[in-house]
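A single protein chain has been omitted; all remaining protein chains appear in their positions.
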Amino acid sequence: MTESNNMLEIKGLTIHYVTDDGVVRAVNDLNIAIGRGESIGLVGETGAGKTTTALGILKLVPNPPGKIIDGEIFLDGEDIIKKSEPEMRKIRGNKVSMIFQDPMTSLNPVMTVRDQIAEVILLHEKMPAAKALEKAEEMLMKVGIMPDRAKDYPHQFSGGMRQRVVIAIALACSPELLIADEPTTALDVTIQAQVLELMKNLKEEFNTSMIMITHDLGIVAEICDKVAVMYAGSVVEYADKLELFKNPKHPYTIGLFNSIPDIGNDVESLKPIKGLMPDPMNLPTGCPFHPRCDKAKPECSEKIPAGYDIGNNHIVKCILFNQ
Amino acid sequence: MHKYILKRLLMLIPVLIGVTFIIFTLSYITPGCPATMTLGETAPAEAIEALRQEWGLDDPFIIRFVRYVADAARLNLGETYATRRPVMEEILTRFPATLQLAVMGLFISVLLGIPLGVISATKQYSLFDNLATIFGLIFVSIPNFWLGMMLVVFFSVNLGWLPPSGFETPAQWILPAFTLGTGQMAVVMRMSRSSMLEVIRQDYIRTARAKGQKESVVVWNHALRNALIPVVTAVGLTFGFLLGGAVLTETIFSINGIGRFMVQSINSRDNPVINGGVLFLALSFSVVNLGVDILYAYLDPRIKSQYK
Partner (left out) sequence: MSDNNNVNTRKRPPKKKSQMADVWRRFKRNITAMVGLFIIIILVLTAIFANVIAPPVFDDRLGDYMPSYMQQNLRNANAFPSGDNWFGTDNFGRDIFSRVVHGSRISLQVGFVVVSVSAIFGVILGAISGFYGGIADNVLMRIIDIMLAIPNILLAVAIAAALGAGLINVMIAVGIGAIPGFARIVRGSVLTLREQEFIEAARSIGANDYRLIGRHILPNCMAPIIIQATMGLAGAILSAAALAFIGLGVQPPAPEWGAMLNDGRRFMREFWPIVMFPGGAIAMVVLGFNMLGDGLRDALDPRLKK
């Protein structure tokens, strides 16, 4: 895993939200790396810090109250934490773009969809406005929307169609990295499959690296190469998809798999993880998972475990694997 | 879109008839006989009786009301007691001044209120925002008739910078326009601020930022276009306040508009002028609101497409 090969490498990222009632430690010492053309699934429960991580990569964490406390984010080998706002603007929507969770609210209601796509093209590519509009219509075609709908407004589209528009915006400038934040959660199941299929095809066409944020392991199985499991703001396990699915190591990951109903295997009943996700304003000391962990040892509450490589590029953040 | 405008126009008719009904009822219950008021207390009884017959003052309420509506529809608001000239004519000669004053007040409230509100919202809880909020409350609370007088005392009497009355030259416009505009400027500012605060948190604003758009464009284009939708309604109401406030402002600055004319008529109990003036201004207000509704549909595609 050499640095030059990686599209994105995040080291020790820490993001806090400072509110009147206390500090919300949303992302804590997060490490992750994504190779070119690779897709990684970022998996975890609601509140695990997945969206904050994604916004952190674009430096769009709402500030105040959010603040990037520490860490480095190397995009193509350059640390974007050090980049100025004008430099960041050249990256957003161009080199890195994002698909948001709720298509119903992520499009501007008073602009036509074509204008919203053309906007991002005009921002990053030098071309006359008329040309940008043409290209916007081409993008609509690519996501399966006929150009005669180009001058329609978002409210005239269904949820699935709107998400296609959002995808068109995200891919309009052929980004090298695409962050998809639960892109299908707000959609009907049948539409989900269509949108995923579309994303998969477009990703291949544009040869884009991708971070797929989801709590749905099925989606990960569908389109990711690698998986990072997040818990309380940091990655607790990271591996190739097949390796992780066959050979989960971290107690939380194992718990996560056991919580999924499996139609082919009804011998064992569901084993939900006991307890709740900790309040990020009040994280436990040591390993944040230890209060819920079956295999917790006394020292688990004392220090935060490092990530241990157990071979095959499989990293587990748990002292059980400290050899 | 035409359908929408047509629908709005049709909805205007019952409102106008209702307004006319209120005004007519008020003139109906006003003590004093119009014929006597016109001819004077000393006029011979036969002359008064003849005029009562001519105007049909002994007819039942409903007949008189229908006649009033029919007259009003033909732009006839009766005669003034004092001069026996048509009220409509008197009003129309004074309307340009009132309209000019109200429009200038509108410019002040919109052109200052919206930007101040937007800046206030984008810098929420900053010193600027706090000051704007406090001054907003103060300006909403100051009675404009008092503000006008204090401006005259300060800028005309003490400093001698601006003329204290009249409305012919641009120098004479400044004090009345500010007197009338500041209160509504504060209203528009508060409205813009809260609307903007709502919009700026929306997901599509984040989308615009994620495209790499400049913050200034995000605020002044993406956010403002959405935030303006409710503000436009407030501006419509603002125009009503401005027309009403013109009554007081014109009095202070001796501006020869409808408002001052009405106030003068209050002293001489010339009720046809007062009622005619109120009716005329209410109609103007309704027309402005019709315009606002159309503008609203233009700004919000969700309304426009309902009527395609």
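Going in written order, the chains are labelled A and B, and every chain counts its residues from 1.
The criterion applied here is as follows: a contact is a pair of C-beta atoms (placed from the backbone, for glycine too) under 8 Å apart; a residue touches a chain by one contact, two chains touch by 3 or more.
Worth saying up front: this structure is predicted, and the values here are computed from it rather than measured.
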item: Residue touching the undisplayed chain, where the options are B:Ile5, B:Val19 or B:Ile303; value: B:Val19
item: Options B:Leu6, B:Ala70, B:Val103 or B:Leu137, residue touching the unrepresented chain; value: B:Leu137
item: On subunit B, residues whose C-beta touches the chain left out of the figure; value: 14-16, 18-19, 21-23, 26-27, 29-31, 133-134, 137-138, 140-143, 145-146, 149-150, 152-153, 156-157, 164, 191, 194-195, 240-241, 243-245, 247-248, 251-252, 262-263, 266-267, 271, 274-275, 277-278, 281-282, 285-286, 289
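In this text, only the chains that are shown with their structure count from here on.
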item: Subunit A-subunit B separation of Cα centroids, rounded to whole Å; value: 53
item: Residue ranges of subunit A touching subunit B (in the complex, touch as defined); value: 58, 60, 85, 88-94, 97-98, 100, 102, 105-111, 119-120, 123-124, 153, 155-156, 166, 169
item: Partner subunit A, residues of subunit B touching it in the complex; value: 202-204, 206-215, 222, 225-226, 229, 299-302, 305
